[in-house]
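Missing here is one protein chain; the remaining ones are kept as they sit in the complex.
Take a look at chain A:
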């Protein structure tokens, strides 16, 4: 199951992929596009308890709605929520797999805290990555803040390590408002992978289980000085 959407300002793109292996049972007769309003879907999902199992069903000939079935195994209770679909007419942008100059993996919570700290100083985030480490800078009117991560030397705790693969040094600027929105997905996984390259959108990826992922693409900000040609 995959989902792709661009935000209204065309600045960020979200791409979600849920592999077949993630589901207990998965049956799909052919490739179809389902258009759902996220607001309505979250209303439907609120009907479920935390321990329930959820089943999504869509019948092609039977109308234009998706059925969510929540089953509570302990109480033998099932709940069927039907949500009407939306007609979303948008193209799927093909994003080619690219070789990024810098790939950095770090604990998701760390990244979230860094972004939150830096957002108090500035509305743009500068990421500079070299072989020595990755540096997050936020400079603003009231002051600035610089956070540096060097690749962890001790690999005692796998999930706490910061790994860095650098093919060439990278320096990019981003809008921190969007980064903060992305870090809301921290609950999904322990690690986050940042792929950077000069003048190319950054990929913030939260892996889901084995092969699924939630990826955010954010376009870099144009520097004022560079553009004054």
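Heads up, the rule we're going with is that contacts are C-beta pairs under 8 Å (C-beta built on N, C-alpha and C of every residue); 3 or more make two chains touch, one makes a residue touch a chain; residues count from 1.
One rule holds for everything that comes next: contacts and distances are computed from a predicted model.
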Between "Cytoplasmic tRNA adenylyltransferase 1", "ubiquitinyl hydrolase 1", "mannose-1-phosphate guanylyltransferase" or "CRE-RFC-3 protein", which matches the UniProt record of the unshown chain? "CRE-RFC-3 protein"
Please pick, from A:111, A:136 or A:217, the residue that touches the omitted chain in the full complex. A:217
Of A:112, A:175 or A:189, which residue touches the hidden chain? A:175
For chain A, which residues lie in contact with the unshown chain of the complex? 6, 8-13, 88-91, 93-96, 175, 199-201, 217, 219-222, 224, 227-229
